[in-house]
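Following: one structure in structure tokens, then a few remarks.
All protein chains of the complex are present and in place, except for one that has been dropped.
The block that comes next holds subunit A.
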Amino acid sequence: IAGVAKSEVQARHRFQAELEFVQCLANPYYLNFLAQRGFLKERPFINYLKYLLYWKEPEYSKFLKYPHCLHMLELLQYEHFRKEQVNAQCAKFIDEQQLLHWQHYSRKRTRLQQALAEQQQAQQPPQPHGNAAAK
């Protein structure tokens, strides 16, 4: 019984570790870090990346806080992408794109709010005039 409990604890620990690691993959500078130390070329590591794809399943993906990591994980399955990670400019580019994408919805929301505010302003002034003319 103790053995079972211990392996369960181990498994839970592994779950947490893998959860953290897979999300670290969302950080392009971390990918650059891994590439420069040659991890992305090692066969065991590549196999591990493939194994990590289980995080795409809904019962696992609901624990992810940084969903960008799944896209990175998918891209990392391709050798060409792995090779590119050595370049610092690649990491910078990815970072920029991520930030832009990240800001997309906030920008959209502010634009909508602005548009709404302008619309309301446009509606406000004509009304009192209209009433005056009716009288």
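Criterion: a residue touches a chain if its C-beta (ideal position, glycine included) is under 8 Å from a C-beta of that chain, and two chains touch if they have at least 3 such contacts; residues count from 1.
Please note the rule applied: contacts and distances are computed from a predicted model.
Visitor: Of the options "Cell division cycle-associated protein 4-like", "Mediator of RNA polymerase II transcription subunit 4", "3-methyl-2-oxobutanoate dehydrogenase (2-methylpropanoyl-transferring)" or "phosphoglycerate mutase (2,3-diphosphoglycerate-dependent)", which is the UniProt protein name for the chain that has been left out of view?
Guide: Choosing among "Cell division cycle-associated protein 4-like", "Mediator of RNA polymerase II transcription subunit 4", "3-methyl-2-oxobutanoate dehydrogenase (2-methylpropanoyl-transferring)" or "phosphoglycerate mutase (2,3-diphosphoglycerate-dependent)", the correct UniProt name is "Mediator of RNA polymerase II transcription subunit 4".
Visitor: Footprint of the hidden chain on subunit A, which residues?
Guide: The missing chain touches subunit A at positions 3-4, 7-8, 10-21, 23-24, 26-28, 30, 33-34, 37, 39, 43-48, 50-51, 53-54, 56-60, 62-69, 74, 77-79, 98-99, 101-103, 105-106, 109-110.
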